[in-house]
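Okay, here's the structure, questions in a sec.
Showing chain A:
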Amino acid sequence: MFATRAAIRHKDLGIWQAWTWRDVRDEVVAFSIGLAELGLGRGDRFAVIGRNKPRLYWAMCAGQALGAVPVPLYADSVADEMAFVLAHAEVKLAVVEDQEQVDKILSIKDKLAALTHIVYDESRGLRDYDRAQLTAIDDVQRLGREALARDATRMTWWEAEVAAGKGSDLAIILYTSGTTGRPKGVMLSHDNVLISARNGNAYDRLDVNEEVIAYLPLAWVGDHIFSYAQSYDAGFCVNCPEAPETVVEDRREIGTTYAFAPPRIYENLITVTMVRMEDASALKRRMFHFFIGVARRWGEKILNKERVPVYARLLYWLGELLVYGPLKNRFGLSRIRVAYTAGEAIGPEIFRFFRALGINLKQLYGATEASVYITAQPDGEIYADTVGKPNIDVEVKVTDDGEVLFRSPGVFLGYYKDPEKTAETKTPDGWVRSGDAGFFDPKTGHLKIIDRAKDVGRLNDGTLFAPKYIENKLKFYPNIKEAVALGDKRDFVCVMVNIDMTAVGSWAERNNVVYGSYQELAANPAVYDMIERHIEEVNRSLLLEGLMGATQIRRFLVLHKELDADDGELTRTLKVRRGFIAERYAPLLKALYDGSREADIATEVTFEDGRKGTIAARVKIRDIKPADVSRVEKAA
Partner candidate 1 sequence: MRAPAGSAIVAGDTLLAVDRVSLAFGGVRALRDVSFDIRKGEIRAIIGPNGAGKTSMLNVVNGFYQPQRGSITFKGVTRAKMRPFEAARGGIARTFQNVALFKGMTVLDNIMAGRTLKMHRGFFWQLMRYGPALAEEVEHRRRVEDIIDFLQIPHIRKIPVGKLPYGLQKRVELGRALAMEPELLLLDEPMAGMNLEEKEDMSRFVIDVNNHYGTTIALIEHDMGVVMDLSDRIVVLDHGVKIADGTPPEVQGDQTVIDAYLGVAH
Partner candidate 2 sequence: MLGPILETLIGGLLTGILYSLVALGFVLIFKASGVFNFAQGAMVLFAALALARLSEVMPFLLALALSALIMIALAYAIEFLVLRHLVNQEGIILFMATLGITYFLDGFGQSVWGSDIYKIRLGLPQDPIFILESMFPGGLLIDPAELVAAVICAVMVAVLAVFFQVTRVGRALRAVADDHQAAQSVGIPLNHIWLMVWAVSGLVALVAGMIWGAKLGVQFSISLVALKALPVLILGGLTSIPGAIVGGLIIGAGEKLAEVLLSPVLIRWFDLAGGGIENWFAYVLALVFLLVRPQGLFGERIIERI
């Protein structure tokens, strides 16, 4: 019924190439039958690797039509990371974006017995490759079209194949990098995906008129639901950016109405904003901060339709004209109806910042095992520190030891080829352990997540210690990119900090601090002072919140290198792998707690091109005087 509406756009060759739903159907049919010609059939697994491109989305659909199971992978993961997943999933065929991915797969080909074909989108540079197992998507589709031309029954056959698929069938396997150990293949059925998508659409009344930008990894369940399943259910248009570095402009051009992103993306927006405003003329800067102040004071109230004095509305209106509007315009968020932050807890200040601008940013608590949706915040009931109420058809309960359990139509079938793990997480009656610690807030009835269940620890004196809570507070400062808080089974709390190159870099330029590398900058005493000030503020706010007051930060250091997914310190979704880091930087930890002023550390690093090297450094450590109540009272 939306046949003539744009289903998907891709900014390619300088303009937005669009395909209507009818076009998409034709493309997919041809593609699908072409794949069948290549021998892909029901139950086969096939990999999908690359950035967000229409044809890769079609690949998934084309495969699923045949009853085959797509296995999307993170495009930027290095060859041997892929090797495990591809081998484990026994993929028969791989649909990839370009030469880069082809090369990766060829380099690990001998590990992949099942692999018969590689299908690629961009032919560039592949001219001289051995064609035997290499086919262009164009050619696959031609195969399909020829087959259709040859005998008409092909079409009926294909439709039969589609019909043969049952809701309970396996639809997709999403490998979650997980914060520890090997990736696990989460199996989702068509029902899981579709029902969740439909409920999600219903929950936020998303319809055919939405516009979304697809720029998050295909392998992330979020992208699969938000910019694949939900689009197919509601019929709205998905837009693929031209290149990673143009996402912001592309978002601005399209004007997305529905957005979703891990907190990091939002943090980044704020960092950029703050850094740029630093360079603005004094007058403009003052105006900016004044109106941001106004927004922080009244913005949320207005957004939540609360009663506010007239002058406030007036000021806010002025701010909208001078600051918020233009700002949203620059972000490309002017038309946002619903924006979710998902995947990880977001710093309250960050969250409020966007709310204050009038962007309907909401928290969503989800999991791959749940086909995303567990809880989300209904419009008008927004709290910075909760993740909202259970979504439609979702049941949530909290065990005595504080772990959150959920049950819903979206609950996964199991981990692929891993019954034990499945048993560990999924009870026979369909409840799934989220691995997160949380509780229902009596005031609001919303769920609150403190931290990963296993990360929540206690100091030796028995006080509760939630590292992520502290880390998020630190990470709100534009200068701090990443923070790792330690304290479980220790006497006090210490943090390891990653400075933000963009922010601190430009700060350095303005204050003509010379530096040659991240390492140099990180070791700079002036930088240490700056970070120290931030931490003292955090301590104060911790103290004011009472509950966490006892877990103030006593010592900190600035890491000599940026935490990097290529080194396994972050997951592909860029979550901190605390455990791994703890062993990797053992010498630093030791130093932090034995009271020494500095420590030597040598770490192995992997560069983009896969080469390995070592960085050695002597890292300084500083003590922080904990905030005491009297001082804070004064400050407050």
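Brief remarks follow.
What we mean here is this: a contact is a pair of C-beta atoms (placed from the backbone, for glycine too) under 8 Å apart; a residue touches a chain by one contact, two chains touch by 3 or more; residues count from 1.
Selection rule, in plain terms: all candidates are chains of the complex that A comes from, given by their letters.
Predicted, not measured: the structure shown is a model, and the values here were computed from it.
For chain A, the touching candidate in this complex is 1, chosen from 1 or 2.
Residue ranges of chain A in contact with candidate 1, taken from their complex: 12-14, 124-125, 127-128, 242-243, 245-246.
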